[in-house]
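With one protein chain removed, the remaining protein chains of the complex are shown where they sit.
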Amino acid sequence: MSVRTLRIDGRDLAVPEGTTLLQAAREAGIAIPTLCHLEGLSPVAACRLCLVEIEGTDKLLPACITPASEGMVVQTATPRLQDIRRTVVELLFTEGNHVCAICVANGHCELQDLAVTTGMDHSRLPYRFPARRVDLSHPFFGLDHNRCILCTRCVRVCDEVEGAHVWDVGWRGEHCRIIAGLDEPWGAVDACTNCGKCVQVCPTGALFHKGDTTAEKHDEPAQLQALVHARHHQQWNP
Amino acid sequence: MATDHSIVSSREASSQPGSGAFPELEPVLRRQGHRPDGLIEVLNRAQELHGQLTPALLRHVAAALRLPLSRVQGTASFYHLFRFKPPAAHRCVVCTGTACHVKGADALLRALERELAPGGATEAAGAEAIELGTVRCVGTCGGAPLVVVDEQVWNHQTPASVLAGLRGLRR
Partner (left out) sequence: MSGILRVCTAAGCAGCGGSALREQLGAVIAAATTGDPASGLALKGVGCLGPCGEGALLELESASGRRLFGGITPEGVAAVAASLANLSPGTDLGTWAPPAARPIDLEQPFFRLQKRLVLEHCGRIDPESLAEALAAGSYGQLRRVLQENRPEAVIEQVRRSGLRGRGGGGYPTGLKWATVARMPGPEKVVVCNADEGDPGAFMDRSVLEGDPHRLLEGMAIAAWAVGASRGFIYVRAEYPMAIAHLRTAIAQAEDQGLLGAAIAGSAFGFQLELRVGAGAFVCGEETALIHSIEGQRGVPRPRPPYPAEVGVFGLPTLINNVETFASVPPLLAIGAEAYAAIGTTNSGGTKVFSLTGDVRLAGVLEVPMGTPIATIVETMGGGAPDGHAIKAVQTGGPSGGCVPANRLDTPVDYESLQELGSIMGSGGMVVMDDSTSMVDVACFFMAFCREESCGKCIPCRSGTVQLHLLLQKHLAGEADAADLAQLESLCHMVKDTSLCGLGQSAPKPVLSTLRHFRGDYLALLRPEPEATPEPVP
């Protein structure tokens, strides 16, 4: 396998061909924030948090899908990128209704973590307080649209790993929301196998186990990654 | 896996694959080879025939193209022209494209909203049968500001001329 050498944040790295900038950076212990990305699911490059600067181009490129190429010089945390990331987090907070203090995911929420790491202690943009619903029709799980950031991890895991395709994105633009079946109550959708993978990969408290109360939800992406690895490579980690 | 009786009853309307509940869709389904990429063509035809996309229609199309329900609903709801409630007797669409905007489409729309609203001046004339909508440019900007009423373009309109025309429709 051929190797690509590149420089990320001043560090010279050598990675196998086909490695993404995100993988290369993480291998080297350089943290690039992500939200829609999840190892094991197809990338969508939608959250724009992992945008990085690359010498020789004005365009910011998403690290999650940009392959490392020979001689690349990458910056992952310039002041410009840091301001962009903070603004992305502000845009997310203002378009939903995120109240950490009473959320099942408080303390274990990727959005909350990002607010901390980007220094988003208040929003410079006005909160929009949209009217969103909560779906408690499923016997085991709940979906609180107020906390959904439309990362589509649930859509992808249900389609790509479970194969049930219960979820999809409905409508458009600011009216987008995750839908089950024909925009029905989750509990009414026959296709659901109750596997709970969508809950596991949800980065916020939008999808949760019924009965969980404040700060009790932990997302468990490692389980998914083990599953995908086992399926692809026929290797288990008992 | 339903748990709630109201949910069970909402599903009774679902058609079984191949049940032939909508034979009028067979020609377009055949023309599209029952392939998933024909979804939008099939939905366009279904709406043309039924005026709207009902859950029963969407279930039928999903089964015929072997697509998950959420995929069909997600696609249909993405596009502005698909609708999920029955159309009114008449449809008045105000163009809010650039040329119409420059020529006062906003004022036209606001006036029509006021007039056609419950309690508005034209309510007595049966305004509930007229559905007001907007479109971003029908590409006949020479006639700006314009409205499209039941697929007919009315050029160079004022609130008064549109209302007069709409009253004419009702008789």
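Lettered A and B in written order, each chain numbered from 1.
Methods note: a contact is a pair of C-beta atoms (placed from the backbone, for glycine too) under 8 Å apart; a residue touches a chain by one contact, two chains touch by 3 or more.
Not measured: the values here are computed from a predicted model.
A.B. asks: Quick one: say which of A:Ala14, A:Val73, A:Ile102 or A:Leu125 touches the chain that got left out.
C.D. replies: Within the whole complex, the residue contacting the unshown chain is A:Leu125.
A.B. asks: Based on the whole complex, identify which of B:His80, B:Arg110 or B:Arg167 touches the chain you can't see.
C.D. replies: B:His80
A.B. asks: Can you list where subunit A touches the absent chain?
C.D. replies: Within subunit A, the residues that touch the unshown chain are 44-48, 51, 60, 62, 65, 83-84, 87-88, 91-92, 94-95, 124-126, 128, 149-150, 169, 171-176.
A.B. asks: Over the whole complex, note the residues of subunit B touching the chain we left out.
C.D. replies: The missing chain touches subunit B at positions 35-41, 43-44, 65, 71, 74-75, 78-82, 96-99, 101-103, 135-144, 146, 151-156.
One rule holds for everything that comes next: only the chains that are shown with their structure count from here on.
A.B. asks: Centroid from C-alpha atoms only, then distance subunit A to subunit B, rounded to Å. What do you get?
C.D. replies: 35
A.B. asks: Note which residues of subunit A are touching subunit B in the complex, please.
C.D. replies: 137-139, 159, 164-172, 179-185, 187-192, 194
A.B. asks: Which of the residues in subunit B come into contact with subunit A in the complex?
C.D. replies: 1-4, 7-8, 10-11, 55, 58-59, 68-74, 77-78, 80
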